[in-house]
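Every protein chain of the complex appears in place save one, which is left out.
After this line comes chain A, so read on.
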Amino acid sequence: MVYISNLESFVEAGQQLFISSPGKTRYLVKYRHVDAKLVLKVTDDKVCLKYKTDRQDDLKRIDRLNAFFMRLMCAETVTSETAQAIEALIQEEDMMQVAPKAAAASVAHSGGKKKKK
């Protein structure tokens, strides 16, 4: 089992793996309250990527990862372009939560991108 020590590296590798085999890849979260451990796994049954943590700080990034995976899984086609569009969308939403006024201005400016058909 390959444990990746850096969360960002795990996220990037996991996203790439999903884009390369969208039909087979699954994303898993394992939580043990008793041991205060959280394990993330992305695998297509050939390649297995894992990340483990006991830190609360990672939850925010993991929440974004959840959003990314869920949206990409529902998308009509899974490509790098779709993934990038989703990442941009998530970043916009993050900004909306942190600084609503500034983010609203930038969203209005970009015109709200939608997925390609």
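The criterion applied here is as follows: contacts are C-beta pairs under 8 Å (C-beta built on N, C-alpha and C of every residue); 3 or more make two chains touch, one makes a residue touch a chain; residues count from 1.
Just so we're on the same page, contacts and distances are computed from a predicted model.
Chemist: Given the options "Ubiquitin-like-conjugating enzyme ATG10", "Chloride channel protein", "Phospholipid-transporting ATPase" or "Signal recognition particle 14 kDa protein", which would UniProt use as the protein name of the unshown chain?
Modeler: Going by UniProt, the chain not displayed is called "Signal recognition particle 14 kDa protein".
Chemist: Sort through A:E12, A:D54 or A:E81 and give me the one touching the missing partner chain.
Modeler: Of all options in A:E12, A:D54 or A:E81, contact with the hidden chain holds for A:D54.
Chemist: From the listed residues A:A13, A:V47 or A:A75, report the one that touches the chain absent from this view.
Modeler: Selected residue, touching the omitted chain: A:A75.
Chemist: Over the whole complex, note the residues of chain A touching the chain we left out.
Modeler: Spelled out for chain A, the touching residues are 22-23, 25-34, 36, 38, 53-60, 62-63, 66-67, 69-76, 78.
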